[in-house]
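Left out: one protein chain. Kept in place: all the others.
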Amino acid sequence: MTPFELLEPVSIKEALGLLDPDDPSIRPVGGGTALMLMMKAGVFRPTRLISLRRVGGRLSGIKAGRDGGLTIGAMTPLAALEHSADVARVAPVITRAMRRLSNVRVRNVATVGGAIAHGDPHMDLPPVLIALGASVTVISPTGERTIKVEDVLTGYYETALEKNELIAELTIPAQGARRSAYIKFTAGSFEDWPALGVAVSLEADGDTVRSATVVASAATAKAVRLTGAEGALKGARIDDKTLARAGDAGAQEAEVISDVRGSAPYKRELIRVHVGRAVRQALAQNGATH
Amino acid sequence: MATITGAQGGAKIGSQIGRSLPRLEARDKVSGRAEYTHNLRLPGMLYGKIFRSTIAHGRIKSIDTSAAKKIPGVFRVVTAEDIRTVIPHPYYGPAFHDQPILAIDKVRFVGEPVAVVLASDPHVAEQAVQEIVAEYEELPAIYDEIEAMTSKVFVHDELKPAGAFADLKHLTGRKNTNIALDFKLRRGDVEKGFAESAHVFEHTFHTQKVLHLAFEPFVSIADAKPSAVTIYTSSQGPSFVRVEIARLLGLPENRVRIRVPYVGGGYGSKLYIKLEALVTALSLLSRRPVKISLTMEEQFYQITKHPCTFRIKSGLDKDGRIIARKCEVYWNGGAYADVGPRVTQKSGFTASGPYDIEHVHVDSYALYTNVTPSGALRGFGIPQLVWSYESHTDMIARALKIDPVAFRKKNILRKGQKHATGTPVNDAPLEAILDRIAARLNWGKPFERGNGAVKRGRGLAIAIKAVIAPTTSVAILNVTADGSPILYCGTVDMGQGSDTAMAQIVGEVLNVPAESVRVVPRDTDITPYDMGTLGSRSLFHMGHAVRMAAEEARAKIAALAREVGEPEGSNVPVAELFKKKYGMQAGNIVGSGTYKPDYIAPQPGTGLTTNVAPFWMVAGAGAEIEVDTETGKVSVTRLINVVDCGRPINPKIVETQISGAALMQFGFTMFEKMHIDGGQVTNASLADYKIPGILDVPAVMENETIDSIQTNGPFGAKGVGETATFCVAPAIANAIDDAVGVRLTELPLNAEAVYRAIRAQQNKPLEDE
Partner (left out) sequence: MSERTISFTLNGGPVSAEVASHHTILEVLRNDFALYGARESCGQGLCGCCTVLVNGAAVSGCLYLAAFADGAEVVTVEHLDANGELDPVQEAFIEQGAFQCGFCTPGFILMTTQLLDRHPDPDDDQIKHYLSGNLCRCAAYPEIIQAVKSAAKKRQASQK
């Protein structure tokens, strides 16, 4: 790593003032676990890093809303999500996913905002958040805007965030009767990055799906909704045939990429199988954990 | 005879062998205070960072270091030209002197060291490396061992075997070839055997490129002074390093000092010369101590296991007896020979497996290619061979509808029978091991086959290895004036527990508790010669040397007792004897031992000998597995390892060695693979090259040492560091076949490979990329 200027603003306003919309060598840093990897590999050489760890305010804390949703500060460490009773109540799929998300040390340091802003398609949290219908509030010197997480991610390590924008908080809407599941399929060791992540969130009457959100990640350049699979599930009775149809639709529509974790044709097969498995897992969350 | 008592406390005869004593250095390790080269810093030390080739094969046109030199804090930028000013002929290697300290004229693999930046701040050195620009004229490259046999692309212009080996002499000066060694074994007449066979089977197997990935990455420090050169290094073979550095520098051995503290993992990687020659040259050039620590990523460009292609052909009579076997083994040695020719020969011996076969024909080839060099990795080629021949064994048994255990029993080598080399197999309880594995698997009894998408199966394998020979170990035991013993031996404790085992041998001979023995850290100024900590040889060879040193010391103590007038059989503490002799706490008793086993070199051309090695290593493994047929994912639910290590000196450490070796091979079997694209390693990091973690450990692991004695071993013991690696891969592949009826002939057995095999079997092959 090479020297850079490290600044630690104490307010959002101050932090925003230190960003530069035209200088890619200036970046905000949350926990830094992902950014440090890029810096150590020499693929990112910052001139200035703006640490958000002292900002506080709306960037920190998990708040349960009266509407049954959650507002989570962007600087909340993943471990805080993992151990939050509110998160376990509103979105137990997050609590479950945390168990296999990287490792304890990373979860202690990495932040919710960083997991989204980094744009890495292998991360486990974005597909889950998309399935939950979450959005982020983004602040820039000129104001703030709300973006759905699925719209934040625009490509492989690419996001819709401007260089002078910061994620302030994450909002997870009330889930009502929706049930969710996330499956992480690893091709190497158990603790490998996923070859495929599939997140499903659905609402069902008995075994008929009212609506479903299906998200694929890791096998694709970004976490992405599989709307064909969603369509195959909507209004359908859950049986092997429906799940096969949804899996086929997902496998067909996803733009999968080959890498060391598997070939594209194989990953398509993984999608085909795991859409159905994730739906079954979601249904198995019979609401008792809510 | 006097015994050593007093400060050490008394110990019963026979009390030290077979003790599950915790490692002597355990407290240092759990408290974070164990010494590793990784931790060492010397005053005035510079850090070196390596600039590496980005192409697989090419002529170096220019190296522009001007921008790097301008970076504040850079001490010096060094290329091969500079190296030659201090080491005129800067080529090294254990079998061939083919590897330049820094690339000269040509680069031969992606990652080959081309230049080095020296700086006091490693970050500055690292930054400056990015500023170096090399221009190459790219040359065609070869990556595959089979292509290398006939390719017109030659990795080296001329073969340069090291002078020391008689069996390599015929290769000197050979041109227009990538074959670094062609080992042959001929027993009987294989073609006649095939002609007489009722059934002939031929299969080809392949293993992938994997690496050791020690957690203490390669690290060496050199401090070259006019009086002597001192090298601190994470090495498994300090004696070899001394000899080779002395040769490179034209110095006598006593001007080169190699110091090795504890080693954070070796597994065969830290043998011979790795960074030692480079840091020595850099220290000579800079007149400062120089340290180079590789990153995890850089380890992918240092040394790996040999990928291997093995064509195996067997002829059987109508009763299922194997009567002829032809083995063609192609070892992908990478760009520099390292110890590849030795792997080719020493494992080539046993390529036909643990079976009694009349006609055997082995051709084993070491091949140069344009990838990271290959060397020794925990098994010295044997796991690649066993993977092939034990898969082949099951395939034959299945084709002939013979039970795989019964088929093995029909052909297995039994006590006193001659192995393919012509050497009798003694102290090699193959059948007993096979029986134990079969019994533990409840072989022949019904087995739950799974349901739905999940199918279950089980499989097994057995193997034999001849320990590398002939090799020498020397040990010195110093009994101090208070009776406390100090052992000087060059065996490197890299986790296998050798310090503890050697201390137990001393303790046994001198009748003192092993924990009272001090084993000094390896330092070639102090510790005598040892061939190297490799190939599971240390416990046997160094164990004997240590035993002999201790016995000599014991005899001298007895003589001292007589000299000072103690009656025969007196129990006076040794400290008292010294006091009586010298009038105060003074003096030493020094015993030494040198061990080199008998050996008869194989006949040129046939490879036959009646004494190929002082001992055999034999092993078996059994596996129960589940296959998710919709994804191809295999879960190993039970892994059984049964090995022969003679009498275990330290049963607890032995079990850890068995389990650790099996789990390492489990990674090589299930998912580890260096992905190489156009010579580039595309997964050179722990993020993308995955190794087994705690959640990958099979739910049930059973480790057993068969009850046996190595007749010629120290206290009946022999080495066990590699043994449990041999059979894991074929046992699992055989279990997969048992579960889903597909046969994989290439490692790793990852989910995609299994899934593709299932689809192919269903006549619905999955398309390629």
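Labels A and B are assigned to the chains in the order they are written; within every chain, residues are numbered from 1.
In this section, a contact is a pair of C-beta atoms (placed from the backbone, for glycine too) under 8 Å apart; a residue touches a chain by one contact, two chains touch by 3 or more.
What you are looking at is a predicted structure, and each value in this text was computed from that prediction instead of being measured.
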Residue touching the undisplayed chain, where the options are B:Lys69, B:Arg247, B:Arg638 or B:Lys652: B:Lys652
Hidden-chain contact residue, picked from the options B:Arg33, B:His89 or B:Lys225: B:Arg33
Full-complex contact with the absent chain, from A:Ala64, A:Ala79 or A:Ala174: A:Ala79
Residue touching the undisplayed chain, where the options are B:Asp98, B:Glu112, B:Glu145 or B:Glu216: B:Glu216
Candidate in contact with the missing chain, chosen from B:Gly58, B:Pro113, B:Gly607 or B:Gly660: B:Gly660
Chain A, residues in touch with the chain not shown (by the definition above): 1-6, 8, 32-33, 36-37, 39-40, 49, 51, 53, 79, 99-100, 102-106, 108-109, 190-191
Missing-partner contacts on chain B, residue numbers: 20, 22-23, 25-34, 36, 38-39, 123, 212-217, 262-267, 295-297, 494-497, 652-653, 656-657, 659-660, 663-664, 685-687, 691-695, 697, 701
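The rule we apply is simple: only the chains that are shown with their structure count from here on.
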Interchain centroid distance [CA atoms averaged], chain A/chain B, Å: 43
Complex contact set, residues of chain B against chain A: 123, 126-127, 130, 630-631, 633, 667, 671-673, 675, 682-683, 687-688, 690-693, 695-696, 750-752, 755-756, 766-769
Complex contacts: residues of chain A adjacent to chain B: 1-3, 37, 42, 185, 187-193, 258, 260, 262-266, 269-270, 273
